[in-house]
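With one protein chain held back, the other chains of the complex are shown just where they sit.
So, chain A:
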């Protein structure tokens, strides 16, 4: 069964941490289509958290189309994304992005500037690919 963890020092709201963990696990293939997420009671018992936190995370995942709730049975991973990457590749991409973000912050870019730069580069890369 899938196991959640919570980092109480991260400042990220607990329900969002759960959402991120499911999203990431689906991306790297730790969770596959049809896998059952922990029941709310199971997650609550794993983490000693308020049940509403888990329901809220599951609602958000459902809203994103990542999971399907089946009443009385549980919540299941709806579909694998078109592209999955290996955990090692995922970790490598993540490290690269972290390095880049630290450089950008050191250069004085704030969140807005970083977001804008990312959007511009993505558009340019997409255009190159199309050309």
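Keep in mind that, in the parts below, a contact is a pair of C-beta atoms (placed from the backbone, for glycine too) under 8 Å apart; a residue touches a chain by one contact, two chains touch by 3 or more; residues count from 1.
Here, contacts and distances are computed from a predicted model.
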item: Omitted chain, identified by the protein name its UniProt record gives, among "RNA polymerase sigma-70 factor, ECF subfamily", "Glycerol-3-phosphate dehydrogenase subunit B", "ABC transporter ATP-binding protein" or "Sulfur carrier protein ThiS"; value: "ABC transporter ATP-binding protein"
item: Of A:41, A:63, A:79 or A:102, the residue in touch with the unshown chain; value: A:41
item: Missing-partner contacts on chain A, residue numbers; value: 6, 8, 11, 14, 40-41, 44-53
